[in-house]
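Removed: one protein chain of the complex. Kept in place: all other protein chains.
To keep things simple, chains are lettered A, B and C as they appear, and every chain counts its residues starting from 1.
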Amino acid sequence: MPVMNMVQALNSALREEMRRDSRVVILGEDVGRRGGVFLVTEGLIDEFGPERVIDTPLTEAGIVGVATGMALYGLKPVAEIQFIDFIYEAFDQIFTNLSKLRRRTGGMYSAPVVIRGPCCGGVKGGMFHSQSNESYFIHTSGIIVLMPSRPYDAKGLIKSAIRGEDPVIFLEPKILYRAIKEDLPEEDYTVPIGKARVVKEGSDATIITWGAMVYKALEASKLVESRHGWDIEIIDLRTLHPFDKNAIVESLEKTGRLVIVHEAPKTLGLGAEIAAYIAENYIDLLKAPIARVTGYDVPYPLAHENHYLPNIARIYMGLSKVMKY
Amino acid sequence: MPVMNMVQALNSALREEMRRDSRVVILGEDVGRRGGVFLVTEGLIDEFGPERVIDTPLTEAGIVGVATGMALYGLKPVAEIQFIDFIYEAFDQIFTNLSKLRRRTGGMYSAPVVIRGPCCGGVKGGMFHSQSNESYFIHTSGIIVLMPSRPYDAKGLIKSAIRGEDPVIFLEPKILYRAIKEDLPEEDYTVPIGKARVVKEGSDATIITWGAMVYKALEASKLVESRHGWDIEIIDLRTLHPFDKNAIVESLEKTGRLVIVHEAPKTLGLGAEIAAYIAENYIDLLKAPIARVTGYDVPYPLAHENHYLPNIARIYMGLSKVMKY
Amino acid sequence: MENPFREYSLSDLGFDLSRALGLYRVINVDGMPITGREPSLSSDLLLNMYIFMVRARILDEWILKLQRIGKVALHAPNKGQEAVAVGSAMALDRDDWLFPSYRELGAYLARGMSEEEILDRSMINIDDPLRGSEFAIYGHRRYNIIPAPVPVGSQIPLAVGAAIAAKILKHKTVTMAIFGDGATSRADFHVGLNFAGVFKAPVVLVIQNNQWAISTPAIRQTASRTFAIKGVAYNIPSVRIDGNDILAVYTTALEAVERARTGEGPTLIEAVTYRLGPHTTADDPTRYRYKEEVEFFEKLDPIPRFRKYLILKGIMTESEDKRIWEEWSAKIEDIVKNCYNKPQLPVEVIFENVYSKPTWNLLEQQEELKESLRLINELGLGAE
Partner (left out) sequence: MENPFREYSLSDLGFDLSRALGLYRVINVDGMPITGREPSLSSDLLLNMYIFMVRARILDEWILKLQRIGKVALHAPNKGQEAVAVGSAMALDRDDWLFPSYRELGAYLARGMSEEEILDRSMINIDDPLRGSEFAIYGHRRYNIIPAPVPVGSQIPLAVGAAIAAKILKHKTVTMAIFGDGATSRADFHVGLNFAGVFKAPVVLVIQNNQWAISTPAIRQTASRTFAIKGVAYNIPSVRIDGNDILAVYTTALEAVERARTGEGPTLIEAVTYRLGPHTTADDPTRYRYKEEVEFFEKLDPIPRFRKYLILKGIMTESEDKRIWEEWSAKIEDIVKNCYNKPQLPVEVIFENVYSKPTWNLLEQQEELKESLRLINELGLGAE
C-alpha cells in the first residue's frame, strides 16, 4: 500500500479521476508547470496536457465563472483557488450562478464544479493565507462543503466530490498537507459525503471539530485524561455542509456534553449552527452548556496566530467548562 | 412633527447629514436624476449637485471599492447598492479592504463607508430582489450591520452610521419603505448602534426578530394571546452586529423561552449565533428548547414566497414549541 | 520567450480598429440597401426575420398588459430592440448555445421557443419551465437557451466557459452571450472577455447598446468612445453595427459565428440600438429622459425599417404585412388566454432543485412547511 501525505493523496486522486473520466479538467493559477504553489497538481500537465490542466489568468471570478460554464456544458472542472482567502472575487459567480444554477433553471441545468484550495492557519501565513471562510459557503444553499483532516479522507472525499452532481467547496488545511502520512488503499475508494468520523471514542464529553483542529483536540483530550481522567470523544465532521447531525446526536446521547472547536471566527462560525441545532432539537441531552472554542472575531493575525487559533489551553478551558458544570 | 414613511425618513436623514457635513457624498447606480429605484435619494442631486450625488457605472465592486478609497481620503461616502442581492461583486472589496483596512494598516487608516440598500422579501421580487444576506457581513469582523423596522429608527440609525467611524452595512426592508408612517421629531436625533428595542413587553416567551418580521411577530403574538392567553415579548434587534445581548438576556430572565424569527435562511442565519450564545452562556435561563422560525435553506423563491418566509402559522408553531414544552 | 522589450504598432493588433469605431449598416434608416452590402438571402429567411420581430413585438405588448393587471410580476420591455435579438440568434445553429439577458424575446422565439413556453414563464404557471424560481428571465434546455441570471453580465463567463469546454471536447458548438451596455462595466465582462481572448474561445459576445442602463446613459457608463473598442483590451476582433438594421446584425453575427466555428476565436459585436420603453414595468423614464428623445428614436424603429426594405425588394406586399400582424395577433391572443387559466405551481416547488438530492435540513424544513400548511388550513389563516 502506498504511503502518502495529503498533497500526494490529492494528486493521486486527481490523476485517477482524470484517467477515469476524460471530462475532468483542472484549471487555476499556476496549476500547470508550477504544479500549484503546494504541488497538488504536480505532474498532471505532463500526463494530461495543457487542454486539461489549464493555467488561467489571475482572476478568481474568471476561474469560477468559466469553470461554471464548462460544467454547464458537460465537463467536470476542478478549479483551484491558490489560497481560499482569494476566493472573494468569485463570490458573485458562486452565489449568483454556481450555487443557484440548478434552481434558476428549474433543474434543466447544473454546474457540479469542484472548487478546491488550501485553507486555514497555523503556517504564519498572515491575513490572506490563513483564513477559514467555510461559513460563507455553508450559509449559501446549493453547495456542499468538505474539509478533510487526513490523506485517506482527502483522497476519498475529493473523489466523491468529483463524481457528485453538486457544486463542492473542498477545503484543504494547508498545515496538514505534509504533516501526516498514511498507508492508502491501492484500489479505488471513496469517502461518503455527509458522514462524520469518530476519531476517538469517549464517554464524558464530545468534541466536534474538523481540519487541523482534530489534532489539537486529540492533544487536549490527552491532557485532560491525564490530569482529570476525563474520557473525551472526538468527532471529525469532514463534511461541513450538510453536516452529520446523527453522529453528533449519537455522541451526545452518550456524553451529554458538547464542545465545538474550529479555526473560523466565532460569530456565525459553523459552531453556531451546530450549537443552535442542538439547543433547538436536543437540549434535553445536554448536561451542561455548550462550549465553543474558536478563532476570535478578528481578521486572521500574522503575529501570535497561535493565540488566535484554538490551542490546547483553550480547548482545555472549553472542556473544563462543560465538565465542571 | 413631520409624518414620514421610511423612504422619506431616509431621504431626510441623508439630506440633513449632507447639509451638516460637506464630506458626506452619495454614490450608486441611478441615485441622481432617478433618485434611486425606490426614490430614497430623490431630489438630493438638485440640492447637492452631481459632485456629491454621484451616478456610477454599473458595478458594485467599483462602487464599494471607490467608496472605500474616498473614505480613506477623508470623505464620508454613503454607497447605495440598488438591491442588496447585487452586492456580491463587491465582496472582495468588502472582505479584503473595507472591513480590514483599519486592521491592515495598524490603525493608521480606516474607511467608514456606509453601504445601504433595500433588502428582504415579501414584494414578489424573486431570487435577486428579495435576499436577506446579513449573515455574510455579520460573520466578517470589522463591519457594523444595521436593519431598521420603522421610519424613526431608519433615520436615527443611518445618522449614527454616517457619524460613526466604522464601515456599516445598512439594510432596508423594502416592504416597509412605504408601509408605515410615523411622526418624526423635527430636531436632530440619532438612534444608538448596538441597542435593541422592546416592541412589546410580555412575560411568557421572547421573540427576537428584526426588519419586517417585527410585524409578523406582532400579529402572531396577538393570535396566541387570543387563543391561549400567552403574553409574548417582542424585541427588535435593529443592530444585527454587534447585537444587543443584554436586551436578549434581560428578556429571557423574565420569560425563559426564546423564539428567533428572521427571513434569512436558517443554516447560519443570525438566529444560529443568538441561539448558540444563549446555549453557551445562559442555558440556565431556558425553560424550553430554543425555536428558530426562519427562511428555508433554499434560494429565495418567486413562487409562494409567503410560505418561504416566516408567516403567522410558522411563528405560532415556534411559540407553541417553546410554550408547550 | 519573445523579447518583451520589443515595440508594437497598430498593424500588430489582430484586427482592424476602424470596424470597432465605425457603424456598419446594410440598409439605411429608410430601408434602402447600401450598395455592395446586401447579402444574398432567401426570401423565406428574410420573411422569417421579419415575422420573428413582429411576434416579439406583439408578445412584448401582451406581457406588458399582463403585468399591468397583476398577472406578471415584472417585465423588461423589448420594444425597439427586436433586430438585435432576432438577428443575432438567427445566426446560430440549432446545436449552438445562447446565453441571453432579460430583454430578448425575439431571440428566444428565433431559437424555437414558443409563445406558450414564454408566457408560461411570465405567468409562473404550472408549466413554467423554470419552476417559479425567478421572474423576467427565460430559457429552455430544449433550445439551448440558458436562462439569464438577473445580476447583469453574470452570464458572460458562463458563455465563455461553455465555449472553451466545447473547444476542449472538439465539438463544433458556438456560444453567444447577449448583454447590455451597462453590463460592460461589470467584473464579469472583463474576466469573461480576457479568458475568451486567451483561450480563443468560440464565443460571440453581443453588446446590446440601447443607450441606457436604467437612468444611466451610455456615456456615463464608460469614457471609451465606443463599446466595441473595448475588444482591443483582449485582442478580440470587434465590430460596431447599427443594431436597428437586422441585416447588419444578422450578417455580422453570422460572420462571427463562422469565425468561432472555424477556430478563429471570439468576436465582440456592439449593436447600437435604443430602448423605446421604460427600463422595466417598475421604471418611470420621464424622470431621466425627454419625451422628444424617445420620439426621435421611434422613427428609427427596426421593424418599419425592415418592412420598407422587404416591400421595396418585393419580398412582401403591404397586404401580406397586414396579414402577418393580424395572424400573429390572433394566435398570440389565443395563447395568452390558454396560459392565463393554467393552474399555479404547487407550493412544494420551494424545495425543488437546490441539490441533486435534498439534504437533511431541507427534508426537515419540508416537514415544517407541511405542518404550517396544515395549521393555516386548520386556523383559517392566510399565508402571511
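FYI, a residue touches a chain if its C-beta (ideal position, glycine included) is under 8 Å from a C-beta of that chain, and two chains touch if they have at least 3 such contacts.
It should be emphasised that the depicted structure is a prediction, and the values quoted were computed from it without experimental measurement.
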item	value
Interface partners of the hidden chain - shown chains only, full complex considered	A, B, C
Sole residue of C:Ser185, C:Ser215, C:Thr281 or C:Ser372 that reaches the chain not shown, by the stated touch rule	C:Ser185
From C:Trp97, C:Tyr143, C:Phe179 or C:Tyr234, residue that would touch the chain that is not displayed	C:Tyr234
Sole contact to the chain not displayed, among C:Ser88, C:Ser133 or C:Asn194	C:Asn194
Omitted-chain contact residue, chosen from A:Arg20, A:Arg34 or A:Arg178	A:Arg34
Absent chain, residues of chain C that touch it	1-2, 4-10, 12-14, 17-18, 21-23, 185-187, 189-191, 194, 197-198, 200, 209, 211, 217-226, 229-230, 232-236, 242, 272, 274, 293, 300
Residues belonging to chain A that touch the chain removed from view	29-30, 32-35, 37, 55-59, 61-62, 85-86, 88-89, 124, 126-129, 216, 219, 223, 266-267, 296-299, 301-304, 306-308, 311-314, 316-317
Touching residues (missing chain, whole complex) on chain B	25, 51-52, 54, 56-57, 59, 61-62, 64-75, 89, 92-93, 96-97, 100, 102-110, 112, 141-142, 144, 164-166, 194, 241-242, 245
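FYI, only the chains that are shown with their structure count from here on.
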item	value
Distance from chain B to chain A - Cα centre to Cα centre, in angstrom	31
Inter-chain centre distance, chain A versus chain C - centres from mean C-alpha coordinates, in Å	39
Chain centre separation in whole Å, for chain C relative to chain B (CA means)	35
Junction residues of chain C, two or more chains touched	128, 131, 133-134, 149, 151, 187-188, 354, 359, 361
Multi-chain contact sites of chain A, meaning residues that touch two or more partners	89, 92, 96, 100, 103-104, 141-142, 241
